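Of the protein chains in this complex, all but one are displayed in their positions.
Read from first to last, the chains carry the letters A, B and C; within each, the first residue is number 1.
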Amino acid sequence: MTHMNRRRVLRGILNGGAVTVGLPLLDCFLNTNGTAMADGKPLPIAFGTWHWGLGIARNVFEPKTTGLNYELTQQLLPLKDVKQHINVLTNFTAFRDSAPAICHHTGWVIARSGNAPRTNGDVVETIDVTTAARIGRTTRFKILAASAVNNVRETFSYDNPTTPNTAETSALGLYTRIFGPDFQDPNAPTFTPNPAVMVRKSALSGVMNDIKDVEKVVGAEDRARMDQYFTAVRQVERQFEQRLTKPEPIAACHSPKALGEDIKIGTEVELVSSRHKTMASLMAMAVACDQTRVFNLYYGGFDHTKLGYEKPHHACTHEEPIDEKLGYQINHAWFTMRSIQAWAEYVKVLADFKEGGGSLLDRVLVMGTTDVGEARIHSIDHLPILMAGRAGGKVKTGYHVDGGGTSIARIGYTAMRVMGLDIPNWGTNSNNTSKELGEILV
Amino acid sequence: MFRMKEKTSISKRRLTFLRGCAFVALAACAIAACSAPTGVQNDAARVATLQEPDTKGAPTSVRLVTGAQLLNTVAYLFGPDVKTITRFPPMERVEGLLQIGAGRAGINDNYLEIYRKASTDVAALVMDVRRRNFLIGCTPANPNAADNACATQFLSRVGRILFRQPLDKARTDEVVGIANTAADTLGDFYSGLGIALETLLVSPKTLFVVDRAEPDPARPGEQRLDAYSLASRLSFFLWNAAPDDTVLKAAESGEILTPKGRAKIVDMMLASPRLEKGVRAFFDDMLAFDDLEVLAKDPQIYPVFTGNAVGDAREQALRTITELLVTERSDYRDLFTTRKTFVSPALAAVYQMPTNSSWMAYEFPKDSPRIGILTQAAFLAGHSHPGRSSPTLRGKALRELLFCQKVPPPPPNVDFSAVENPDPNIKTARDRLDVHHKNPVCAGCHKITDPLGLALENFDGAGQYRENEKGAPIDATGALDGVPFNDPATLGKVLHDSPALTSCLTRRVLSYATSNANADAEVLKYFNAQFGMHGYRIPDLLRVIALSESFSRVRAPESTTKTADAGALTNAAAK
Amino acid sequence: MRVFLSAAFTPIVMAVLACGSAQAQSARQTPVDAFIPEPMPPSVRVVQTELDGPLFADAAGKVFYIWPAKGQRVGRTGDEMGKAPNCEDTVIKVSAGTMPPYPAGLELPEADTRPACTQVWPPFLAANDSKPVGQWNIVSRANGSKQWTYEGYPVYTSALDREAAAPVGSARIRAKGDSGNLREPIGPLADVPAQFVVVSSQTGRFLARVDGPVVYTSDKDAPNKSNCDKACLGEWQPVLAAMAAPQSRGEWGVIERSPGVRQWTFRKMPVYTRIADSVDDKYRPHGFDGSDKPGWHIAYVRLGPNIPKGFSIQDTTRGQVVADPQGRTVYTHACIDDAADMQPCDHPNQTQAYRYAVCGHSDPVRCVKNFPYVIAEKGAKSDNKTWSVVSIDPASGKFAAPGQAGALNVWAFRDRPIYTFIRDKAPGDLEGDAWGEMNGFRNGFHAIWMRDQFGLFNEETRRDQ
Partner (left out) sequence: MTRTLLRSATVGLGVALAISAGSSASVAETALKNRSIGYVMYHENRSIYETPEKKECPNGFNTGPSEQIPLWTPGGNKTVLGTQLDYEGEVLFPGTSEDRFPFNYVTGNVGLGLNLDGKVGPNDFTSPDGERGIDNQFYRVMGCVYNYRHDGNTSINFPRWRSQFPYNVYVIELTDVDSLANDPDVTVTTYRGTDNLLTDATGMGYLPGGSQTIDMRWGKKFIQKFRGKIVDGMLTTEAKDLIVPTGSYFTARDGIPDILYRDMRFSLKVNETDAVGYMGGYVDVENWIIHSYKTRSTPLQIYGQSLLPSIYRAMRKMADGHPDPETGANTTLSTALDVKFKQVFVKHPDDAVASAGTNASTTLASAGN
């Protein structure tokens, strides 16, 4: 689909003369995504983010050609079974303007919020939060986040600088959160409404009364605007109602078997990887059961360790000598390769999850970010992003795209447009963009 | 006209040529004749200045508050630190103003979600343990349960400001009921109060400014704004925020409806430092600075013009405007000849000058080419292409934004190759455009826009000064409607003396104040003359307008059918 | 070695006083550090401390600490939120290898007498019938006993704390970087409007705006009256308050600067930030330059303790440090070991092996020569708990027994002796600062900073209060 430029739409309306409605009806240009209910309409689209730490080694990561049929490089080799489901996006820049370069921070913050941070934790609303406001209103969790990184203080999701959204760091914790006592199985015979939701729903009645009041004193055209507003409030109310009524059965939703005991805490890659795989499966089922439509999973920060090698990943990027023959750091390359492998495993979990006539990947879009480009020098240019999923047919996969040094905010912007957000542009200062990544759009 | 005679001695031949050119241009391009008062002479109009012509007033409207207005109101209530970083939905620019677009904007479910998010953010901040003790004004008997008295006290006080009039008993009970139920259900007084505050923040009574009319007792058969609507209109006009306690009190007592009472309130508002926010908001709107939010320059051509520079350029223009027009109460026309401004580190780099580590007041030296707001980065870079300057865009902006004229879009099927892929042997924009002008279809409009823009060709697409383009010296001469100039300084002077400049400003201020772009020509003439009599001082113009009949008189919107709506209006008025 | 002539430094000291440093202001304000009361277990109370403000303490006044887990260069130490405590009763005798290139499993110094974690950090135990309250909860220890937690982290006291309300175990003013995993004293929130934070510093606890800049007051103002005119407003920015809220409370109030504009007052004085104090940069933190302007003062909630009589404050290339009566920069030794329980190793009651390594290549005699103690004059006394005179046995580096022959009476900071450094030749020299392992964070010497011009502005300061 061609995304209609908002300004062009505006001009169209203006040139057409009569302007009886405001901008919001631009909504009609969006397709039916995001609002599909459990009543036979297409399954809803969903958005995920993923994170791995410490970037890449460019010379063994970046494919030499772009488009379809690019050759997998050494670090991308683990992707060979899922190549058709993903897009590899390389060579994007995080513009920081006059903001300082904050190690391990600036890169991902700009990728996820479009805004260069001035201090650690100076993160404005991240893409998952913005997207959840659009597509995550009816689900039990607006956002569900889990982290295989064993650190509750490490998160990549913020409402604003003072409100980080923490992630669940234990697999058992994640299981309990989704499928524990509060889980309302859509296929179960019983249902108990949540009192907090009830309170919020009933609070809306005051707003609706106010609308009726206002309607009494305005002219016909303005009454149409109030009607539009009333409809919007009604929709929010219906979304609450939906959360207060027993959901329609979902064929693909099966509460997974309870985890007997937690997967051991630790930083060793095999442990992390097993936590990550379990979390990935739980996350997939949470999306299938429509418990959430926005899901964050973090594979790595930077303290993963390798059995028999004394340095954790981060120290390794700095401390390990470059192999004189190979021209790169052998152990660092191994860590990165494991990260890419974890991504492959995640994508495979989603691809193998069958629902309807296809797989979960058909209706999700997952954006995998990292904090730096070239790891050894912790650069914030040459940043890569990995993407998976077709977002209900709006995204094509199997491509390598070279960003040509443009802002990494373009990817987030593209993702949000795909998720149906009506935003004319995104990002601040030099990261402000209205340029989608046309190469991967259908 | 007098000045023009002076100038003719410079180059009679050239002037004749330009005059002829302008005539051709007008004929060919049919520039929209919306600058009616242009050329009306002070002498002739002076009689008309004494009394405001009879007016039928502006149609009542319902305006969506802008994000800035909402945040200013919230800041008034809860302090400057209670703000959200929400990106509010954009308005549509109508008749040159977003403020008029606000009269057409609505809220669909996507936009409601944005306002809901903002309201959740605000409520959370207010109920924060560090703030609530300072902001709520009472302590619940039991923090884990409802407290009717405390909730009532807080919500009725806050609701009055947000709704811009007191909540009636039923509404108060309703919102307190929400707070109480939520507090008891959630076992927390502050959570309950927060939910109730959220509903006030997303109420249409907060988000939409509704003009309510009542019969004007002084003029039978005519309608005026009721006291609260007048209070709101004044406050959004002068402060870009909802009325404060004092203004609301004047509405409650009805004092605001008396000429004396209204003057007292208006003078208080004009004397307040909050006027600066109001004037900023107006000029930000009139000069279309929202376009700067999406301005991007080619970083390889203009490395110095970073995202920071763009933001600072807007701030610089607004600081220049408020300092000159509000703080110093100078003549509006001086904006185009002043050398005083403010400079940030990012802008200093564009202007190739030393600076401090933060903003500083600065006066460009007498021999500097920087003179007037048109030689600042916001205008120069804002109306250029990403990689080069554009005399056409600059000229068009000047015509449209400062003269209230409309320059038609280019006709279809035009060959732009002369400007887009120019012959490398042609060095300057003037020469490139000359080639383009050979096409008679284009020449008509370009002769309206380009001469103005060409005077600014000493500034490149990022607003940096240059004397040459690709090695060829730049010729910055031109003419405005027959009056010649030869550099940015003389352009500023010519603008300063152009009647269209002040009449357009008058028109825009009145449109902005009343959300109506279709005032009578006679009314505009009157305000324009008043503006002149007051030495073109903005606060004085604001005062004249705020106290005028045109400001408070209203009529039903044209398209409204008579029946039910008229009844509703009457009902409202009868209350 | 050049002789340090105290007369030569007088002008500098004078200059410092003229600049309105904390020391000069000490007479003007009384120490009050208001906090927001919160629900606490019955035996917990809040004590006022000199440098760290109000802290939670046990019935005897001993301050509480937590130990949130933190990643090290290798591995991770500390307590995980909501999990069982990692500070245990068993004695650890070998290193954890958190700091490359040193491997795990090396025998720790004086391993035979090394105490268990809980001997240094006794858990704050809960009774069997204790009930969670507010942020306080209960977690089970491995041995079955119950321990209080605060915000999910197990709570401890410190065996190093000898006096009530005098935290020696650890401080809010913290070392950064690879400093191991230090314990954190815990306390209630400061009762200041949300636009402000209280920052702990050696000069006292001062107000800053929540987004960074230091808050000042002006001598030109009168109580509840601002005299900051247009020229003044070009440099100073009033901290504005809401216009329509009650907000007077405790030591806080508002004044109406002009119609519709309200400014916060603290202890009746209008408060400002300085526009040029740059704060929007991680590496350009709190600018204190406003305090160099005549008539302007940092707004202290509570002034820090007086430095010992005769000591001075000296300018360096990056701020101001405490110096001895001869103008020599004084240093403290800070140390945290490489065991899984990360015990401190910088107190006279603990092993001196670490200090000896960095002050004299493990030769105690060289140590005393390189980093001499600062001898206290006979009868010298401190007027506060932060500075003190202690008796040290120079042979062992430990506290001397009462009346022990050869013992030295030396100045101590937070119960640890201070030192000068032989390589410092002139006032303001800082050769001994960051001297030691990991820039002196893990085991080394640091000056006592009264003004840190280039310190990192970081989340921990922000979280301070």
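Brief remarks on what is shown
Simple rule for what comes next: a residue touches a chain if its C-beta (ideal position, glycine included) is under 8 Å from a C-beta of that chain, and two chains touch if they have at least 3 such contacts.
All values reported here derive from a predicted model rather than from experimental measurement.
In the entire assembly, the chain absent from the figure touches the shown chains A, B, C.
Here one chain is not drawn; of C:R162, C:K309, C:H361 or C:K381, the residue touching it is C:H361. Among C:T77, C:S95, C:S170 or C:Q247, only C:S95 touches the chain left out of the display. Among the residues C:G105, C:P132, C:G234 or C:G250, only C:G105 touches the chain that is left out of the figure. Within the complete assembly, residues 66, 91, 93, 95-101, 103, 315, 318-319, 321-322, 376-377, 381, 402, 404-406, 429-430 of subunit A touch the chain that is not shown. Along subunit C, the points of touch with the absent chain fall at residues 73, 95, 99-103, 105-109, 175-178, 281, 283-284, 289, 292, 315-319, 337-338, 353-354, 357-358, 360-362, 366, 369-370, 422-426, 429-431, 433-441, 443, 446-447, 449, 452-456. Where subunit B meets the missing chain, the touching residues are 299-300, 303-304, 306-307, 345, 348-349, 352-357, 464-466, 468.
Methods note: only the chains that are shown with their structure count from here on.
With every chain reduced to the mean of its CA atoms, the largest distance from subunit C is reached by B.
Taking the mean of the C-alpha atoms as each chain's centre, subunit A and subunit C sit 41 Å apart.
Computed from the mean C-alpha positions, the centre of subunit A lies at a distance of 37 Å from the centre of subunit B. Measuring from the averaged C-alpha position of subunit B to that of subunit C gives a distance of 51 Å. Counting partner chains per residue, subunit A shows two or more touched chains at no residue at all. Within the complex, the subunit C residues that touch subunit A are 69, 71, 73-76, 80-81, 97, 100, 103, 280-283, 457-459, 462.
Remark: subunit C residues 36, 189, 191-195, 210, 234, 240-247, 249, 252, 257-261, 275-276, 278 touch subunit B in the complex.
Against subunit C, in their complex, subunit A makes its touches with residues 99-100, 102, 118-121, 150-152, 265, 267, 303, 305, 310-312, 315, 319.
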